[in-house]
Every structure is written in C-alpha cells, then in structure tokens.
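Report on the following structure.
Only one protein chain is missing; all other protein chains are in place.
For clarity, chains are labelled A, B and C in written order, and residue numbers in each chain start from 1.
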Amino acid sequence: MSMKQETIDRIRKFSTDRNWDQFHTPANLAKSIAIEAGELLECYQWSDDANPEHVKQELADVIVYCRNMLDALGLDEDEIVNAKMDQNEEKYPVKKPTGATKSILSSKREDKLCRTAM
Amino acid sequence: MSMKQETIDRIRKFSTDRNWDQFHTPANLAKSIAIEAGELLECYQWSDDANPEHVKQELADVIVYCRNMLDALGLDEDEIVNAKMDQNEEKYPVKKPTGATKSILSSKREDKLCRTAM
Amino acid sequence: MSMKQETIDRIRKFSTDRNWDQFHTPANLAKSIAIEAGELLECYQWSDDANPEHVKQELADVIVYCRNMLDALGLDEDEIVNAKMDQNEEKYPVKKPTGATKSILSSKREDKLCRTAM
Partner (left out) sequence: MSMKQETIDRIRKFSTDRNWDQFHTPANLAKSIAIEAGELLECYQWSDDANPEHVKQELADVIVYCRNMLDALGLDEDEIVNAKMDQNEEKYPVKKPTGATKSILSSKREDKLCRTAM
C-alpha cells in the first residue's frame, strides 16, 4: 500500500515539531537520501542475505527523506513518477519476442556509450 | 499527493513487460537506489541551484526503485514508514522550550559518538 | 604525500591476516566505496562545518577500499589515474581568457544534456 495521508502528515509534523524544516533544503535532502541509500546498501555489503529488520528501517529512511524532499520542492509524488515513467516507457520500448531480446544489461550498457565519466 | 494505486501498477507492469523482475533482487535494488541517489546528488554537486527538471527526474528514479524494492521484499510502505517514525519519535523527543535547545546538528553529532567508522 | 609502499603492504596484510580477501570481490568493494563515501558525506549532511577528525577517518576509509579494489583488479593506481587525466584534459580544454569563460557548472550542465537518467 502507498503512504496514507496521515503518515505524510506525521512525517511533516515530526520535522516541524523539532524545528528541523530549516535544515531541509533540497541540497541537504539530496545528501540525506544519498547517505541513507548508503546505509541501505550496507545491509548488502558482504552478502545478499541481509537482516530483514535492518533493511526495513533503512529503506524507510530513504523513503522519509524522499517525502521531505517532495515537500521542500513542492512536488507531487504521483505526478513526477508518472512523468518519469512516460520517459522510461519511451526509452525502453517493450521488445517484440522475435529474435534476440536485449536484456536490461545490454540496454543499460548501450546507454553508457553516451557518457564519459568525470 | 501520495502515489496512486494505478501508478504503483504501472511501475510493476513496466518491469514485468520487459522481463526485468529477474534483475530486481533486493541487493540489486539497494545498489540501484544508491546509484540514483548519486545522480540526484549530482544536481547539487557544485551549487545549491539545481535544474528543476533534472531534480524531478532523478528524485522520481529513486522513488521508483524504492517502490520496486518494497515489491521485491513484499513490504508495505505505510507500515515500514510508521514503524520507523515510531523509532524516530522515541529517539528524538521534542525538546521543551526551556534552556538550551539541541539542534539537529548536535543531536546528530552525539549520535556519532557511538560509531567508529570502518 | 602519496601512500608509502609499507602502508600499501599494511592494508594488504590487514585483510590477509583476517582471511577477508575472500569478501573483497570487485562488486563488494564497489559497494564498500559507495557506503564509505556516504559516511564521508554524512560529515557534511547539515553543515559545511564538519568534525575534522571524523572527516579524516571517513576519507581514509574510502581510500583504503579504493586500494583494496586496485588490488582485487590488479590495477596500477598511477596508470589508471593518468589514463583518466588524459581523458579529462581532452574533454575540458583550458579556456583561453578571451570572451565568456565557461565555468565548471556550465561545462558540467552541458554534459548532462546527453544523459537521460533512469
């Protein structure tokens, strides 16, 4: 199930009650999402067999900061996700089952050709 | 607004139609969230003044992979977020406005004392 | 100063003595670098005024895992860095001081045009 409105309100109230909205700039929240994503990844650092409780907590942290960022930027989750899915569906058309089906791997790798990392 | 059920279904159908569910192991999705979080952070790499369109796309990517991970693990977004908010509220009680109010900075820094990084 | 050979040897011996080389696959080390990079970033999560001791420890962690990854892949640090600097110098030529000098910001932003994130 998606997040209930009362849960969204609870997340907002948590920050407001502690006077933390002042720290929730978009740039700080982008850092926070990356930091929490690192902690989620840590559950899988040496093995795919992660601690389920720990995973739940870390994934929830990422989601909460995403929600904070939506609020800080005045964005609608449903709207930006659908806009991105429009792009994804155009970029990765469903392959017809005739001949060699490109995998996500090769699709992704072709993608890289356009990128020279710095 | 939170994600509509039809948007959740759209995300699922996108993966299923491309036969990509096989790649969506929890460990791969944890990596994917971290990778997309890095791309979101890139919007703020040298300046807090990010391109709004780019931010929307990258934040949506993080959210979509979080949704994929909830599905891969059979988790309920609302439930894990509320469980984490229970912890957060206990860990960071609302300060009474008497005397020195600890900021998020000092709260976070005290937190660190318990961690020796490796 | 760059890392001394005896420091490189110390890092190797640390893993070997604990029988940890078996965990040091390139993929696990890529995760480890991202995790430690997240912890380094955490020093700057809410403020640019980070704890210097903490920064040193986290930066060292990133560097140690980079060294582990060089070893795991049999790569020479000096060689791969120079190969990348060749690319960087070609990609970002030094601007002549005539007319509008493009900043790193605009250089980087032009770069993005070629990327549609997923």
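Heads up, the rule we're going with is that a residue touches a chain if its C-beta (ideal position, glycine included) is under 8 Å from a C-beta of that chain, and two chains touch if they have at least 3 such contacts.
The shown structure was predicted, so the numbers you read here are calculated from the model rather than taken from an experiment.
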Residues belonging to chain B that touch the chain removed from view: 23, 28, 31-32, 34-35, 37-39, 41-42, 44-46, 87-88, 91-92, 111, 114-116, 118
Which residues does chain C use to touch the chain missing from this display? 1-5, 7-8, 10-11, 14, 17-20, 23, 25-27, 30-31, 33-34, 36-38, 40-41, 43-44, 48, 50, 52, 55-57, 59-64, 66, 69-70, 73, 75-85, 87-89, 92, 94-95, 101, 104-105
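Convention: only the chains that are shown with their structure count from here on.
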In whole angstrom, the CA-centroid distance of chain B from chain C equals 24
Whole-Å gap separating chain A and chain B, where each centre is the average of the chain's CA atoms: 5
Find every residue in chain B that makes contact with two or more other chains and list them. 31, 34, 36, 38, 57, 61, 104-105
